[in-house]
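Of the protein chains in this complex, all but one are displayed in their positions.
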Amino acid sequence: MFEARLINSAHFKKVLDAIKDLLKEASFDCSESGIQLQAMDDAHVSLVFLTLRSDGFDKYRCDRNLTMGMNIENLSKIFKCSSNDDTVTMKAQDDADTVTFTFESKKQKISDYEMKLMNLDQEHLGIPETDFSCVIRMPSAEFARICRDLSQFGESIVISCTKEGVKFSTSGDIGSANIKLAQNNNFDKEEESVTIEMQEPVTLTFACRYLNFFTKATPLAQQVQLSMSDNVPLVVEYQIPDLGQICYYLAPKIEEDEN
Amino acid sequence: MFEARLINSAHFKKVLDAIKDLLKEASFDCSESGIQLQAMDDAHVSLVFLTLRSDGFDKYRCDRNLTMGMNIENLSKIFKCSSNDDTVTMKAQDDADTVTFTFESKKQKISDYEMKLMNLDQEHLGIPETDFSCVIRMPSAEFARICRDLSQFGESIVISCTKEGVKFSTSGDIGSANIKLAQNNNFDKEEESVTIEMQEPVTLTFACRYLNFFTKATPLAQQVQLSMSDNVPLVVEYQIPDLGQICYYLAPKIEEDEN
Partner (left out) sequence: MFEARLINSAHFKKVLDAIKDLLKEASFDCSESGIQLQAMDDAHVSLVFLTLRSDGFDKYRCDRNLTMGMNIENLSKIFKCSSNDDTVTMKAQDDADTVTFTFESKKQKISDYEMKLMNLDQEHLGIPETDFSCVIRMPSAEFARICRDLSQFGESIVISCTKEGVKFSTSGDIGSANIKLAQNNNFDKEEESVTIEMQEPVTLTFACRYLNFFTKATPLAQQVQLSMSDNVPLVVEYQIPDLGQICYYLAPKIEEDEN
């Protein structure tokens, strides 16, 4: 028996928005410690790693480890039928081939959605612990805005990090663009700070397309963390308050002619 | 001479929104008692019955009974040119082949739209008075939401009514869905109540597509009334405050394999 309840279905809706453009299908691994999802995107370029801790749920019970393969688009359709302040309860029997989502509103309305599960191949990729050369924390909305703006001008974004700040650049037919953020600690509004932990400066190039997919997680967290080292994937990390986190991994582009 | 005036053109705009997806053309029957429109939708599946009482208008005069055939899309275009708080006056001469709509705004702006009338065949269908097994009253926005949500999962909605409440269900490729509303009298906010008058329980199946057309009337009324009996059409009824009502009739689907 698996059962997990969230007082506020909006949290899970936002989690689905953060993965549904990258993943058509995915397996949710449920255990006593919580729910995990680890998957390559459909084009096998980036990796998504989602963790929802059992203690972040308002009720959580998982008698036996369970892997539930789901169509993310269908799952998203179901959650769109809930209001943001509905309570949601997910339930599955051991060895079940369906999962049930029950939404309860404050207005004596109870909605049950039963969805068929899928058998999905999955390979768990080891994610090595890395000491990163640069770790940048910045407002998630600012990062989303920068990726969106620059993707109008080029297909790649160069991220350069030094002690003073971080620079995002691109160039294309129209011309070139550079956006510089200075490090700044905003003690009154911590969520607006730009902070940098740097061992050594790094300059790496990434595909706009994927960065824009990752920023779909923006509503989940006010800050985003970018971790970079030469020759290892960028990690884009959003902490979901009181519930868990979502990390995206993307290998840098290797360019013959680096600017 | 026919003349009818509404202080607030928004009411008539909403009436047009409630019929324009179902009817391409329709005849408005004007008499001393008011304006009536009765028509099958373009696919001849459902029936619309609109009544606007003469005493609901701020000025009303109808010397001779008059039937005005109109293209609803064009009529809707004309009303889109008015602001919600414009006064609207409809005028037609006896035996005229045009109708004029005059919008007066508070800002010394007067707009006249003259529209050509059409000759439409029309058959008036007798609507028999029925004692229904179940009459459900519920918030109109809730009914619209349920129809919209369930139509993502199946083509039909099963409505089951008992003394305790009403259940809306569907199923399809993704899985199945059930939404239950308990009867509840909200005396503080009457418009949020769900009330049921039941002679005997009823379970009937309807096409989502048409229910979704009917809910275009939602902005007209805070509550909707669903009347059901075995083997007779469902009546979906919206009371337009101080002006009249719109009723939609839809025959139940006959399914060999009923859930």
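The chains carry the letters A and B, assigned in the order they are written, with residues numbered from 1 in each.
Methods note: contacts are C-beta pairs under 8 Å (C-beta built on N, C-alpha and C of every residue); 3 or more make two chains touch, one makes a residue touch a chain.
Since the structure is predicted, the reported quantities are computational estimates derived from the model, not experimental observations.
Chemist: With the full complex in mind, choose from A:K59, A:K80, A:H124 or A:K180 the residue touching the hidden chain.
Modeler: Within the whole complex, the residue contacting the unshown chain is A:K180.
Chemist: Of B:N8, B:S31 or B:N74, which one is in contact with the hidden chain?
Modeler: B:N74
Chemist: For the chain not shown, which residue from B:K59, B:K109 or B:H124 touches it across the whole complex?
Modeler: Only one of B:K59, B:K109 or B:H124 touches the chain omitted from view, namely B:K109.
Chemist: Check the options A:D149, A:E200 or A:D242 and report the residue that touches the missing chain.
Modeler: Final answer for the missing-chain contact: A:D149.
Chemist: Against the chain that's been left off, what residues of subunit A make contact? List them.
Modeler: So the residues of subunit A touching the unseen chain are 142, 149, 152-153, 165, 174-182, 184, 192, 194.
Chemist: Identify the residues of subunit B touching the omitted chain, counting contacts across the whole complex.
Modeler: Residues 71, 74, 77-78, 80-81, 98, 107-116 of subunit B touch the chain that is not shown.
Criterion: only the chains that are shown with their structure count from here on.
Chemist: Starting from the mean Cα coordinates of subunit A and subunit B, work out the distance between those two points in Å.
Modeler: That pair's centroid distance is 44 Å.
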